[in-house]
Structures are given as C-alpha cells and as structure tokens.
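Only one protein chain is missing from this complex, and each of the others stays in its spot.
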Amino acid sequence: MRTKPISEEKSQRKRFLSGNGFVPFILRRLLTSILLVFGVTFISFSITQLVPGDPVAANLGQSAYSNPEIVAAFKKQFGLDRPVPVQYVKYVAKLMHGDLGVSLSSKRPVLEDLKEYFPATLEIALVAVFLALVVGLLLGIISAVTRDRLPDQIIRVFSLTGVSMPAFWTALTAFYLFFFVLGWAPGTGRLAPGADPPPTVTGLYTVDSLIAGDFSTFRQAVSYLLLPAIVLAIYAIGVLTRFTRASMLEILGNDYVRAARAKGLSEFTVIRRHVLRPALLSIITVAGVAFSSLLAGSVLVENVFSWPGLGQYAYRAAVGLDLPGIMGVSMVVATVYITMNLIVDILYRVIDPQMRDVS
Amino acid sequence: MDLLTVKNLTVTLATGRGDAAAVRDLSFTVGHGEFLGIAGESGSGKTMTALSLLGLLPHKGRATGSINFDGREILTSSKREYRDLRGKEIAMIFQDPMTSLHPMLTVEVQLTEHLRHHRKVSKDAARQSALELLSTVKIPAPEAALRAHPSQFSGGMRQRIAIAMALACEPKLLIADEPTTALDVTVQAGILKLLHQLRKERNLSVMVITHDLGVLSSLTDRIMIMYAGSEVETASTSDLLQRPRHPYTSGLIAALPGHNDVAKSSSSKRLLSIEGMPPELGNFPPGCAFHTRCNYAIEACKSALPERIQLSESHRIYCPVDPFSGKAGIEVAQ
Partner (left out) sequence: MKITLKKIKSSKNSNSIWRQPLAVVGVGIIVIWTLLAIFAPWIAPYNPNAQDAAKFLAPSAAHWMGTDELNRDILSRVIFGARISLPYSLLLVALSATLGSIVGAISGYAGGKVDSFLMRVTDVFFAFPGIVLAMAVAAALGPQIRNAVIAITIVAWPVYARLVRGLILNAKQNDYVTASALLGSSSLRTLIVDLRPNLSGPVFVLAALEVGNALLLLSGLSFLGLGAQPPASEWGSMVSLGAENFDRWWVGLFPGLAILTAVLAFNFIGDALRDAMDPRTAKALRD
C-alpha cells in the first residue's frame, strides 16, 4: 500500500484549465480522474484480450460448448463475434450512457449486479476502515511517543504481524474460533438464513434497517458484519499504525517541535497541536488508499465468510472470464480509489495553509 | 548572585559506539542584564549546553553537574518543573526561522499559546500582548500578521516573530542559538539591531550561541570560546577580540573577514586559518582536544588536560602555551 498522488501534472494542464483557484483545481482533477477511469477500462480490456482464454468455454457447459449453434448464439448475444477493437469501442460507447454491458456469468446487466454486490462490500469496508483509523492512529501515536521503549517495540511487532497475516487464513481461523469454538459469531452471510433483508435504500443492511426502524434486523446485521469487518481491518490497522508512527517520528524531528517544547507547553499539547496536525496530512492519504485496497482485499475475506459482496462477484467474473463483469468491478474499485485521492487532495488544501497560501 | 551559574556541566550522548561526551566539565555564569556570547565550530557542544539549560536534550542525552538559575538548582528538576521554566523564565530562539516556526499554525496561536499556558491570561489579553510584541519587533501591520501563517513572511520577518515568541512571557534569560546564521547579511544587521534595542529597553540576560565571532563583537559583554565540548578561553568581548591568548581563539579571529584591523599588532599573521577539521563527537583527542590542529602544541598538550589559567579577573584560558611569546609556561598579563 503506497501513497501515490495522481496530480503531478498540474503544470501541464494549466494551459487549458489555468488558474489556481479551488474550482479550476477541482475541474482539473475531475478531468484527470475521468481519463484515469478510461485508462482502467482500456488496460483491463487489453490485458484480458491479450491472454489466451475462452470465455465461451468458461460459461457454457461441456455439451453446449460442443454445439456450434449454441456457441455462435452465445457469441452473438454478448457481441463476442465482432473484432476486438470494435468490441472495445462499443463498450466505451455504451459506458458513456451508463451501460456497463451484460455479465457473461450472471446474464444480468453488470450495473444491476454491482448495485446488489457493492453495498455489501462497502458496508464491511467502511466499518473496517473506521476501526483501522481509530486503532491504527492510536497505536501509531503511542508507538511514536514511546519510541524504542517497550510499548513501541511491542506495537511494532504487532503491526508487522498484522500486515503479514494472510487474510484468508485469518478469516478462517477467526471463523473457527468465534463461530465454532466460542459461538460468539452468528455464521456466514449477511443475515440469518431465511431472514428478510430490510427494504433497499442504500443497500447497507445496517443503515436500511435503521431507516425502516427495524432494530432486530439492525442488531442481526451488525452481528453478522462484525467478524468479517474486523478480519478485513487487521491489515489496514497494521499499515496505518506503521505509517502513523513513521510520519509522527518524522515530524517529531522537526525544529518547530523542539521550539514548541522550548515554550514549556505540556507534552500533550505539543503532540496534539504541533505534531499530530501535520502528521494527519500524510495519514489521510494512506487512509484513502487503504480504503480502496480494502475493497480489493475483500475478495479473500468474502470467500471465507460467504459474504455476497464485490469480492465474490469479482471472483466469479474472473473465473468465468466474464469481461464485462471484470471491467465493472475494476471500474468500481478504481473510481473509489480515484475519488479517495480527490478527497485527500481537497482535504490537503483545507488542512495545510501553506498550500492555500502559495497557490 | 548571577542569574545563571553553571558548574561542571557534562553532557553525554549515547551513540552506536557507547557514550560520548558532547560537553565536558563546563562552568560559566551569566549575570543579570548581561549578554554572554558562546562561540565555537559546529560540534563544539554549544547547542547541547543550551539545550541542557532547558532540559531539552535529545532522548539519548544526559547532563550532570549543576545549573543554578535565579537561585535555584534546575538540573535536577522534574519534567514538570522544567516545563514551568521553559518559555516562561528561559526562552530560546532557534537558528533557522524557516523551520522553527510551525508551518500550519497561525502567528497568533504561536505567539499566545505559551502565554496563555503559563500566565493563564484570557484569549483577548493574550492577543493584545501579541500585538504589542509584534510592534516591539517591528512587524508591519501586526493585526494582519496575527492571522497569517509563517509561510507568508520572509526569513528576517520570521526571525522577528520567533523573537517575539520568545519574549512573550518576559523571560529572565533568552538563549539565541545562531540567531542570524540562516539569514541574508543585510537582514542579519536588522536582527542584531533589534537585539541591541531589546537590550536597552528590557532588563534581559541573553546567551548568544554562534560560530561567527563577528556577530558577537558588537553585541556581547563577554565571550566564551568552546572547542570539542570544553571551554578554551573566556574574556570580555574587547579583551578577547584584541588580546586573544588561546591559539584557537586567535585562529577564529584571524579567520574573520577584515580581521587585520583587529589583531594586526601581533605575530598572529601565521594563524590565517585553522588547519584541519574539528573532531567528531565521541572521537575527541586526549589531552587538549585542540592539540592536533595547534601550531604551538607541546608534548604535555597531547596527554594532560590543560589547567585553567586566570589572566585577569575576567580573562581565563585553558592553555599552557603563550603563542605570542612562543614559549611554554605562564606569562601573565601583557
């Protein structure tokens, strides 16, 4: 997980969207973001076309595959009979109208699929990133403040362990322990088998059940949500702890921190006002990136918890060589990544007066 | 009773290769209203001396000896007692105003936070005294300056703000660590003038730390020269500049631009610059640490720590050699 600002080209774009105000800045960033999303579709399209693999074989049964008529019909239905460049142009043209195509594996419009699966992943990812922020920041701060002493050393080993655990194995072990041995976790899925999901508003069961005023469903949704979210959070906690520690230590070495101490302020004030604020700038960046990587990381965790989310959908799309499905997932995750970067850039401008003043 | 009396101060730093003494058995005083200059090359221990006065040594550092400030022993203070001292009774100005001011906090916050912390004054009262401070240090448009961030000011202006910050709680002792080194020459003069003016207007004791004797010549009452963590010579400013006795001091003076009018009388022309480099921390030579670069070193310099020789009431040196007679031994008073 790395921070990668995608706004290096500010100077180049100045020619047609000049000006340093807030609005031109946002417009510039939006424009790059859209280009980036197209880049994502292009690359996923090219790579999946470049590698050999027959989507027809992957989606039709053995007997159907040996029947040329069914194969031809399948190809025609999904536009696979046209030349590859035409397929891509067609795809982009539809994309302009918000049409993501039809999934080869589910035979439904990809957009419909995403609407169903994305909220499930979003729900655990949001909880996970919240947990990661709270725990990661706290541990990172303690670690930096007690540098090289016992708490720091313990936290360093723990955070390194957190980023070294294979998520699918953590999920499995946690499930065995909390479901099978202790009986604290309710089981797999989003709700108990047979339970009715709340009426869809956001697709997040917790939010939707609260909107509907259905507290028993809310409690159930939370209980099903917690374990996958915690498992998903472990890696992000490790990353954020390590990053918080590093940026705090970097800031602590600054002259202005020594100057603040020379003023006789309490250590708490020095840390909170003089160290944490600038450190938060870089921590925000990582948190944004961590969020989108959680979406991708959910593939392995959802598999174990039978969580009907984007990760499971991505897995089925990949195995089925379902190009529209793969591109749909890629675009969702890329869009989240890009949006996160955009939000981070905007927050930077809000938090850091230097960027405001200079520009 | 002097405001500050430091006795046998030794600062050791834990390094990868064991403990190293950054300051060795240092004793000096700063009187009420006195300006003391401490000069030496980088690594001479002058900054560590300043930081130990504030209890702000890096976490691998340890100080022993005695520091008496305003009638109290402070070296043994608790963290809390040190915090009550810092910013309120002893304030510090750092070398580089580009890095010593917080880039994200407004000037108002930085000028008033310690005032409000130490004196428990209201926000408005703190703001009022911040405005006064800004006019004292001659910042134009103080009202607007309060709302600004440091990045909106030039280096010289920032150092003025840093000085205002240090003065906020009316400290008894001000430590200025290379206050002009990071600034342009033209701006330097302005800052020195400001320090002069503050000296006239306030009953302030100041310790100026620098590697540049030129900065001290017009500012201080007395100058202490340090080398490799030890004092080598202390004298009144005029005495030290006109009649330096330690070979190292003469070397520093000779290295000053336009030094000829200061020290042309003597045979010190050979000492145009000092050969070699100051020793690294943890790697100080035995005996007189300067002997490896000294043209006058005798056999004894290589092994024995030089004794203190009191030349007059205010002039003392740590060197058995008189470079001006070329002879070893003590030739008191010229």
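Labels A and B are assigned to the chains in the order they are written; within every chain, residues are numbered from 1.
FYI, a residue touches a chain if its C-beta (ideal position, glycine included) is under 8 Å from a C-beta of that chain, and two chains touch if they have at least 3 such contacts.
Note that this is a predicted model, so its numbers are computed, not measured.
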Problem - Of A:G101, A:G140, A:P228 or A:G297, the residue in touch with the unshown chain - result: A:G297
Problem - Given A:P52, A:P68 or A:G183, the one touching the chain that is not displayed - result: A:P52
Handout entry: Touch list for chain A against the chain that is not drawn
Key = 2-4, 6, 8-9, 12, 35-37, 39-40, 42-44, 47-48, 51-53, 58, 156-157, 160-161, 163-170, 172-173, 175-176, 180, 243, 246, 250, 292, 295-297, 299-300, 303-304, 314-315, 317-321, 326, 329-330, 333-334, 337-338
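To be clear about the criterion, only the chains that are shown with their structure count from here on.
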Fill in the blank from the handout: chain B partner, complex, touching residues on chain A are 147, 254-256, 258-266, 269, 273-274, 277-278, 351-354, 357-358
Handout entry: Touching residues (chain side chain B, partner chain A) in the complex
Key = 54, 56, 59, 82-88, 91-92, 94-96, 99-106, 109, 113-114, 117-118, 149, 151-152, 162, 165
